[in-house]
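With one protein chain withheld, the remaining protein chains of the complex are depicted in position.
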Amino acid sequence: MTDLAVNLPGLELKNPIMPASGCFGFGREFSEFYDLSKLGAIVIKAATKNQRYGNETPRVAETPSGMLNAIGLQNPGVKGIIEEKLPFLSSFHTPIMANVAGSSVEEYEEVASLLSQSSHIQALELNISCPNVKEGGIQFGTDPNLAAHVTERVKKVSDKPVYVKLSPNVTDVVGMAKAVESAGADGLSMINTLTGMRFNLMSRKPILANETGGLSGPAIKPIALRMIYQVKQEVNLPIIGMGGIRSTDDVVEFLLAGASAVAVGTANFQDPFICSNLIDELPDMLRKYGFQSVQDCTGKGAFV
Amino acid sequence: MTDLAVNLPGLELKNPIMPASGCFGFGREFSEFYDLSKLGAIVIKAATKNQRYGNETPRVAETPSGMLNAIGLQNPGVKGIIEEKLPFLSSFHTPIMANVAGSSVEEYEEVASLLSQSSHIQALELNISCPNVKEGGIQFGTDPNLAAHVTERVKKVSDKPVYVKLSPNVTDVVGMAKAVESAGADGLSMINTLTGMRFNLMSRKPILANETGGLSGPAIKPIALRMIYQVKQEVNLPIIGMGGIRSTDDVVEFLLAGASAVAVGTANFQDPFICSNLIDELPDMLRKYGFQSVQDCTGKGAFV
Amino acid sequence: MKMEWMTVIENEPISLDTFKMVLSGDLVHLMTQPGQFLHVRVGDGATNTLRRPISIADLDYQAQQVTIIYKTIGEGTHWLSMRKPDERIHVLGPRGNGFTTEHVCNQDVLLIGGGVGVPPLYYLAKKLTQQNNRVTIILGFQTKAAMFYVKEFQGLGETIVMTEDGSAGQHGRVTDVLPKYQMKTDLYFTCGPTGMLQAVTQQMAKTPGYISLEERMGCGIGACFACVCQTTDQEDGKGYRKICMDGPVFAAEEVIL
Partner (left out) sequence: MKMEWMTVIENEPISLDTFKMVLSGDLVHLMTQPGQFLHVRVGDGATNTLRRPISIADLDYQAQQVTIIYKTIGEGTHWLSMRKPDERIHVLGPRGNGFTTEHVCNQDVLLIGGGVGVPPLYYLAKKLTQQNNRVTIILGFQTKAAMFYVKEFQGLGETIVMTEDGSAGQHGRVTDVLPKYQMKTDLYFTCGPTGMLQAVTQQMAKTPGYISLEERMGCGIGACFACVCQTTDQEDGKGYRKICMDGPVFAAEEVIL
């Protein structure tokens, strides 16, 4: 028997597969495709203090083996999420991680504090790396001091474990990881999207109304693997890996690089069953590569 | 008649298409496929002071819509290049830009000074961004002060225009561009490769002997476009754009983003005729999108 | 069952850059409303990350066949145009809420379509005539070569063709002839480029109508918030609608164009 279970701070995962924040809404749409109880965990869409409409459309564009998005953190606000979205999700037997966003340290604190009080939530994911929000989100994710500061403040108001989601748009991702580690982060999520752009040749304008957007999908996989590998060597926190995963081979590759579990984002759009299928196929694939368990595989790609 | 000509410092281009450094060797192999006089310019492989063997193999790996390379600046040394490689290349009627690499400021100076004395060379491309050389290359490319410093020193010893090739592995590419602009750079080349990684699932080891490598190809196109666009808004230097170009649509997209000319790298490996074909097809494509000339197109994708 | 590898029965050009594709599969039985769309996977699965939304143009339950009509504008539709009979295509759908026709009987209905907004109106026109409505159809095309399905529509009701360059039908845009039909219309349905929808809804402000919107989509199932539009009602609890799920068809006054 291949053991898929992984125990992470706050998250007892029956398998290492979870949907990535923002790519799964609040679960309802996907629950029409399969039983969400199957998932290792569910990471819900970013919550801000107030309801947000987000950016103008177009909000997505396709790129070679990837896509750009500039949704702009559209969400019903933290209270709306707690009241309208969590009750439904909590009917499934799978832990829920809430993604916390904001434009100021105070907003992060307030959102985190409210979410951490919800009995439906098992962990928080601190989204300091959304490239599509102008007012400040991006700075937290690219400055180690600010990142440490917001992590520290959120840790103080939350009694649930806090995973910090790192931005790849930085010179030194290891420095960022160390900064949030020393600020008390319980885990890392890596990576968020890379900032990119496309142009409409006919209209001669950026395709996205927001001009730039976040690049996700298979195109960014090698960058995600490199960052996870580098951080794993130097930082002692569990990593939830993501960036272009669409096959069990990809899952194993992320585990080898150093991820303890993985999240699947963009691939849900091409195949709504992807998470469910990956969970079904993972045991055979691990066995094929000679692993008894997921934990056995994590970090095994490092030269020793 | 669509006008393909572009005049850049030191480079009188009959068309905006040139092969990217490191993807075209020193031209000889490609001269068996077509007449290199057709090219807007030729950018040759990086030169270092002494002959270098480079990294161990494997040196390349495929990724979704891209590839990783860790060649490690293998080259015959600046003198070998001047003596053995340039005479052949200078038989073609096209300007040559030499790519200058090094592990110390002194090495950059020495290489640049020797190359700039060669009558076969029309411009230098300062490669401060090679991610595959351990001793220091990477730092120059990610620290604005170091980048400015090396640019200044190279400018002093060179009487040929100096294009600085920027690394995308930075938090603030605009800051890097501004730094080298104020240090006297004559132009920019954007972008070099992003640092990435792949694992061999069977051997459980990084595929590349060097572990990490530089990601190139269509996968990075949206990142290149974004960086060129951002830099073009704030820096007054001509930009040679590159990153995943493989079609005339791509060329036009780079021009719209703000490039004055483009370089084609990875695509030469799939189709050795790519540069020649792009040159043939470009006039029709520009006309299709309503442009009279290449210069007319540069930067037209910016909101005004 | 929400998705299926459907079999290509036919895939032929029917006008300038425009193809008609007939697909067969079990999924057809779930397709009920004109205006719903199929979310079609393109490419070999690796290059193209996003599916392409294409409207249902016609249905044949008996043969288990659905017809789509698409214009080749980019990579995905070009890939579709290269498919040959017997090849299989992965389809997610039907998605969205289409044109509601249940209670529409014995009325004067006006259909206004522009370019690739025309296909969904065909199955709609068929349904409406079956329900004893008098259907008038105004179709706008760029030019004669881009016209398609005119004869098919003529079999269902009075059909007026407008071309922007005057190469066929009347010279002008659909909105040029709207005044003539406005007064004798109980209900209208329209689908086409946003500019056309804006002009049509303004001119038809006094008549109840339904519009079908287009937007770049991610998931196509309501999860990613790529395809939202704002509601006209400032007091609306959410303030937005998802085109892929709440639409693509909306009451003309429901959303801001």
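Just a few scattered comments:
Per-chain numbering from 1; labels A, B and C assigned in written order.
One rule holds for everything that comes next: contacts are C-beta pairs under 8 Å (C-beta built on N, C-alpha and C of every residue); 3 or more make two chains touch, one makes a residue touch a chain.
Since this is a predicted model, take the numbers as computed values, not measurements.
Residue B:270 is the one among B:91, B:117, B:270 or B:292 that touches the chain not shown. Across B:6, B:41 or B:67, the residue that sits in touch with the chain not pictured is B:67.
When the missing chain is restored to the complex, the residue among B:8, B:23, B:128 or B:297 that touches it is B:23. By the touch rule set out above, chain B reaches the unshown chain at residues 22-25, 29-30, 32-33, 45, 51, 53-54, 57-67, 69, 71, 74, 76, 207, 217-218, 266, 268-270, 272.
Touching residues on chain C toward the chain that is not drawn are 43-44, 46-47.
Note that in this section only the chains that are shown with their structure count from here on.
Chain centres defined as mean CA positions place A nearest to the mean of all protein CA atoms. The most distant chain from chain C, with centres taken as the mean of CA atoms, is B. Look at where the CA atoms of chain B average out and do the same for chain C: the two points lie 46 Å apart. Chain C has its Cα centroid 36 Å from the Cα centroid of chain A. One inter-chain figure worth recording: chain A and chain B are separated by 34 Å, centre to centre, where each centre is the mean of the chain's CA atoms. Residues of chain B in contact with two or more other chains: 64-65. Looking at chain C, one finds that residues 46-47 touch two or more other chains.
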